[in-house]
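With one protein chain removed, the remaining protein chains of the complex are shown where they sit.
Presenting chain A:
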Amino acid sequence: MTSVHHSGPTFAENEVIERIEAFRRRRPRLRDEIVTLAHGAGGKASAALVDAVFVEAFRNEQLEALGDGAVLTLPSGDRLAFSTDSFVVQPLRFPGGSIGHLAVHGTVNDLAMAGARPSWISAAFVLEEGFPVAELRSIVADMAQAAETAGVQIVTGDTKVVAKGAADGLFITTAGVGVIPGERQLSAAAVRPGDRVVMSGSMGDHGMAVMLARGDLAIEADIASDTAAVSDLVETLLAAAPSTRWLRDPTRGGVGTVCNELAQTTGLGVVLDEQRLPIRPTVNGACELLGIDPLYVANEGKFLAVVAPEETEAALLAMRTHPLGGEAAVIGEITEEPAATVALRTGFGGTRIVDMLVGDPLPRIC
């Protein structure tokens, strides 16, 4: 931007902006003395907690990549993806699925994002005393069905029961492993300016479905969670667009948060096009009413892919033939400027920043 003439006041503003950007590049600092819900919301507070507590204590090369799963190389040279996730959603059932579906899909999708073919899953249950066995059975049946559809087996597990009041009904933790085919190299380091950002389908369905299902908003809308295993759709994409650079599922924190992580990791700009964002009218309406930006609402059956420009058409054509990819769309592109920033081109040529989310008001959606 140095070639552009600066008028007086604009220059001062730009200086302030640069000072802030320098400040923001510093590692997130954990200042809190107690854990608050913000630490679990997937935004800046979560990043600070993970960085200051977990990475600090466990430090190693695989963890420091902070991906959805770790990529481990076996002595044979084969690569495994390994991932884990806990599920605490309330209510346990919501339109479109249950905590059982989420527990399988969440881990399967994390493995798929690492380029792996998910194979085996573990499941650990924390049950609150008094929890109805019939409800447990039905949630476990959902898990079995989700695993079968995704082509994974649940091969080990654990059960703990805690006294009434020490948990809220049922918490599930799953972990999974999958093999990454030899030729695949997915990495943020491969992302280049000019690459396209592809979203596999509509945004925000899961978060809004759960939020409305909680019943304390007195809003009724026909919104169902999108919970699904995307591993097969990923295979379809990678077959059609083998140079695909990077994948991420925009769960907690939504598309906005995931794009910020990409921008910060690569130092490149992610420019989204507001008019291309796929959002169902009902989801958009509920978000407008509640003052929530759909860019930050969770998805559980979608992913973002950064695709080489010359393979974008093929990627979209292939994805749209898949039952989960009918609404796949290019939603933005990778740029040199604005560096390490996510910007949104609004409907009429205006521009704004899409920042990391602060203080997510949505409680326990996964």
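Note that contacts are C-beta pairs under 8 Å (C-beta built on N, C-alpha and C of every residue); 3 or more make two chains touch, one makes a residue touch a chain; residues count from 1.
Everything that follows uses one rule, which is that contacts and distances are computed from a predicted model.
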Name under which UniProt lists the unshown chain, selected from "Acetolactate synthase", "Sensor protein PhoQ", "Hydrogenase formation protein HypD" or "Transmembrane protein": "Hydrogenase formation protein HypD"
Residues from chain A at the interface with the omitted partner, ascending: 1, 4, 7, 10, 12-14, 16-17, 19-20, 23, 31, 34-38, 43-45, 196, 216-218, 269, 271, 273, 275-276, 281, 284-285, 288, 290-291, 330, 332-333, 335, 337-338, 341, 343-353, 355, 358-359, 361
